[in-house]
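Excluded from the complex is one protein chain; the other protein chains are retained at their positions.
Think of it as A and B in the order they're written, each chain with its own count starting at 1.
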Amino acid sequence: MNSTDIQQFYARHMQLLDGGAAEAWAGTFTADAVFAAPSMTEPVRGRDGIAAGARAAVEGRAAAGEVHRHWVTMTTARSTGAGIEAVSYVQILATPQGGAPRVHLSCVMRDRLVRRDGELLVAERHITRDDRPAG
Amino acid sequence: MNSTDIQQFYARHMQLLDGGAAEAWAGTFTADAVFAAPSMTEPVRGRDGIAAGARAAVEGRAAAGEVHRHWVTMTTARSTGAGIEAVSYVQILATPQGGAPRVHLSCVMRDRLVRRDGELLVAERHITRDDRPAG
Partner (left out) sequence: MNSTDIQQFYARHMQLLDGGAAEAWAGTFTADAVFAAPSMTEPVRGRDGIAAGARAAVEGRAAAGEVHRHWVTMTTARSTGAGIEAVSYVQILATPQGGAPRVHLSCVMRDRLVRRDGELLVAERHITRDDRPAG
């Protein structure tokens, strides 16, 4: 495990999402990845579903005339038999055209990362939102 | 000195505080650590006082129904004879239940870090708040 690698991974990962590259973003998950977030009634499984969710989000932001930036920091990481458990803080910064930025959401992101052919990929992601009590 | 170590240290350190683990958080300071912040009439000395302050803060946030996240970034670090002088920006992001996040405070954190049995610990901390002129 190398924490610099993990930071570089998240930087590229979120630049893809915020830049609207939904398919390339989905490619940074494993083929059978599980993605669970409070906005979903049940977890999404696999790259097609993850890409579809990202496309919908990208279109929603374009329709709203907003740019979103996902800031990932404060990552702790530990190796387990099943990969790397990485826990990070996420801040979504939203800027409307011609307007002031606002902090849209504060979240905690719990990922299981795995290495495939030397590249890190997300195998599991669980998001919790700070505005909603967990559990 | 290893700046990746320092980042990992701060990530774990603040996840403990924000997660409400006041005693474990105090354990990331040296036994005789000095902690000075504008909210204090005089610096706190030692882990008991640091843990008591953290517990009070955790209870205050719970009573207010808020989640706080301490973001530490932009850390510069240099070795001195007495340890590592680390200067960081700190942003406290506060989210009320069911409400929007706000940036609660912007601070500068000046730490003297020391290594004990291979682990980094805070020996001295001085916080300044950007909303109050220093000195």
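A few comments on the model shown:
Here is the rule we use: contacts are C-beta pairs under 8 Å (C-beta built on N, C-alpha and C of every residue); 3 or more make two chains touch, one makes a residue touch a chain.
Because the structure is predicted, anything quoted here is derived from the model rather than measured.
Looking at B:Glu23, B:Asp48 or B:Asp130, the residue that reaches the missing chain in the full complex is B:Asp130. Considering the whole complex, the residue from A:Gly60, A:Pro96 or A:Pro133 that touches the absent chain is A:Pro96. Touching the chain that is not shown, out of B:Ala24, B:Ala37, B:Ala57 or B:Leu105: B:Leu105 (per the contact rule at the top).
Annotation for chain B: contacts to the undisplayed chain at residues 3-4, 73-77, 87, 89, 91, 102-106, 130-133.
Hidden from this view is one chain, which touches chain A at 4, 7-8, 10-12, 14-15, 67, 69-73, 93, 95-103.
What we mean here is this: only the chains that are shown with their structure count from here on.
Separating the centre of chain A from that of chain B, both taken as means of CA atoms, is a distance of 26 Å.
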